[in-house]
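I'd like to ask some things about the structure below.
Note that this complex is displayed minus one protein chain, with the remaining chains in position.
Moving on to chain A:
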Amino acid sequence: MKFSLAWLRDHLETTASVEEIADTLNAIGIEVEAIEDPAQKLAGFRVAKVLTAEPHPDADKLHVLSVDAGDGQPLQVVCGAPNARAGMLGVLGLPGAVVPANGMELRKSSIRGVESNGMMCSVRELELGEEHDGIIELPEDAPVGSSFADYRGSEPVLDVAITPNRPDCMGVYGIARDLAAAGLGALKPIVVESQPGTFPCPIEIRTDDPHGCPAFFGRVIRGVSNGPSPDWMQERLKSAGQRPISALVDITNYLMLAYGRPAHAYDLARLSGAMVARKARDGEQVLALNEKEYTLDSSMTVIADDEGPHDIGGIMGGEHSGCDENTTDVLLEIAYFDPEKIASTGRKLNLTSDARQRFERGVDPAFLETGIDLLTQLIRTICGGEVSELVRAGAPPSQPRIVHYRPVMAETLGGIAVPEVEQKRILGILGFEAVGETAELEQAWAVTVPGWRPDIDGAADIVEEVIRIHGLDKVESVALPRADGVALPTATPQQKLERRVRRAAAARGMHEAVTWSFLPESEATAFADEQNALWILANPISEDMKAMRPSLVPGLLSAARRNLDRGANGLRLFEVGRRYLRGEEGASDERPTLAVVLAGERQARGWATGKAVAYDAFDAKAEALAILGEAGAPVANLQVMGEAGPQFHPGQSATLRLGPKNVLARFGMLHPTMLRAFDIEVPVAVAEIYLDSIPAKKGRETFARAPYAPSSLQSVTRDFAFLVPRDLPAGDLLKAVRGADKANIVSVRLFDDFRGAGVPDDGKSLAVEVTLQPGEASYRDEDLKAIAGRITAAAGKLGATLRG
């Protein structure tokens, strides 16, 4: 909300400077977002007199002026305005001044070969209005050489943010009241006289919707003349950023901005029959002042005559019944609308307005009569006319609200001990009435809440009033009690797991990315599980951010593509985050996940390594296993199985499972059609690790490891080359060999997979190196022979024969 210092001084007797006022506003909870100081904006602009005006030698439309800016020495200025002429007074911008409208700094220049020492300005250039037909013309008595800002008498304007709990501060008067409480001056009382009517109100006024509009007060003023409003009012409205329209419209706007009280003025000539506050009919339409047509329903309240609605009650007036320059008889409406209904109507119609903001936050229900008297008084003074009797249809809520408050709470909740006398003083100026013993800290006061403070509903609110005015800077830091000893660990196993795998992945040379949780629906669908419907936003910010991700891979693929587009050849990205699935009872099921995308070159071409090498499925497998290992998964027991999903190359992808059902990870090369969908032209290996599927460690955590002493005996290695059927998975052979003699075999490494000469077409040769560790005594030949026999036998069950 914006208002000028002059406006504030209408309501607050103060000598404080604008800086003091701004500091105080900030300190009491009214945040000053900007101080617009026209004097500052107009620095460097002076009242100046045009002495001579000659045509420019090289340009038809330009004049060369000689201007007196008060320095004695006339200045030469080139000017293009049609009204520039000798003898006139205008506004000259000197070199160094900044033109408010465009931020351009003026300098001495040459225009078509003629030196120019400044600029004669238009109204628009100085942001004083829209006019731009010529340069500003000042009256003859304007003092030449004086600062234009001083001459104009511009007042600084404060732009403040009003929090939604303070409808009373959506009027300058309310702000003045807060400042008065903070000791910055005295609040001037509202000067209003009761306005007796001289004739009965000629139009029936009533409310048929006592819930939506419990009170509707109105009166007619006839014989008004609706010209422009007076300068003082226009200045104030302009400082608030409002465009003056006509006296009647300006007066209602003024009431709203000065006192936070919306009201409405109808042209009586355009109404027919009774004016009634009633529920709208379903489908009823109204053309509002913003020239938009709104379709209403029966949950909304309108003010209507026999013809139909003229006002979306408390939100916006109708286009057809507003006042204009021909209005002679005016109907004033000041009503009380239910805040919740205003909010829901505004939401449904997606219509915001100054009136809605005030009504939905809550206006003072006791201000109807004062409000309409203020309006009447202003209209009579400015527009003349004859006043009818006031009609009061219905009654606003009038239940006094009383809060029980113990003054000690300023300290026990607010952290500042404020003397009770001071507390009573603060509350008093803010309009609260606190009744209770001042000497008794613990005893509750009964605090009556003023009507303009709908936000107050408990003792904590009173604490806030007291301490914000007393000064939050007086809150002293008090240490939280601390438990004995060093701080205890707080991280959950899940948190520790995520931290660990994140750093493991980074340590393996991958960059952690953070990508959007939402995806284009097509990408989400491509990675969705058929059993699990996607979460689709009803109001996405764009189609690209519409579906919650069922996988972390698409987001990383898009990031990879952006990097590739920027010229990267190889990429290693990972992300730790959630997949969003469906849970029970309509809740979400958000699964912690780590995904890896390896795109393009694993190894760039090198002097020692030759051509570039692309990532393959084994790179993805390596990452998956390494991360699962760090996560504490029993890597040695994992089975490599199929069904990684249709997003993957069917022959170059797999899942890692613990038992047939529990999938801990999937990995492999991405399907070429998927690459095409993401516009990626290099091979991409992917791993996705389901952190939620990793079984938790069983039993209590202990620090001591299982006992172990390395054997002093030398280990023995033996190589075995097996001929096996070509479709036998190597992993099966390794598993069989490993299991052949668990007491002796400590490791089995596959070192050759050969197909070709000497090997049958339907077979392959797999060679493994087996490491044996003797326990009590070194191996004898017969021991080794027996172990070899067990290995060969175990492999034989898979159809493997020793290669001769």
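Rule of thumb we're sticking to: a contact is a pair of C-beta atoms (placed from the backbone, for glycine too) under 8 Å apart; a residue touches a chain by one contact, two chains touch by 3 or more; residues count from 1.
Here is the rule we use: contacts and distances are computed from a predicted model.
Novice: Suppose you had to identify the omitted chain by its UniProt name; would it be "Glycosyltransferase RgtA/B/C/D-like domain-containing protein", "2-succinyl-6-hydroxy-2, 4-cyclohexadiene-1-carboxylate synthase", "Phenylalanine--tRNA ligase alpha subunit" or "Septum site-determining protein MinD"?
Specialist: Options "Glycosyltransferase RgtA/B/C/D-like domain-containing protein", "2-succinyl-6-hydroxy-2, 4-cyclohexadiene-1-carboxylate synthase", "Phenylalanine--tRNA ligase alpha subunit" or "Septum site-determining protein MinD" narrow down to "Phenylalanine--tRNA ligase alpha subunit" for the missing chain.
Novice: Quick one: which of A:E193, A:E293, A:E476 or A:D727 touches the chain that's been left out?
Specialist: Touches the omitted chain: A:E476.
Novice: Pick from A:S353, A:Q423 or A:N563: which residue touches the chain that isn't shown?
Specialist: A:N563
Novice: Using the touch definition up top, pick the residue from A:I467, A:A654, A:A740 or A:I787 that touches the left-out chain.
Specialist: Once the missing chain is taken into account, the touching residue is A:I467.
Novice: Going by the contact rule already stated, which one of A:T52, A:S147 or A:N165 would touch the omitted chain in the full complex?
Specialist: Selected residue, touching the omitted chain: A:N165.
Novice: State which residues belonging to chain A touch the missing partner chain.
Specialist: Residues of chain A in touch with the missing chain: 26-29, 31, 163-166, 339-340, 343-344, 347, 357, 360-361, 411-416, 455, 458, 460-461, 463-464, 467-468, 472-473, 475-483, 487-492, 495, 499, 502-518, 535-541, 545, 548, 555-556, 558-560, 562-563, 566, 568, 571-574, 576-578, 580, 585-588, 590, 604, 606-609.
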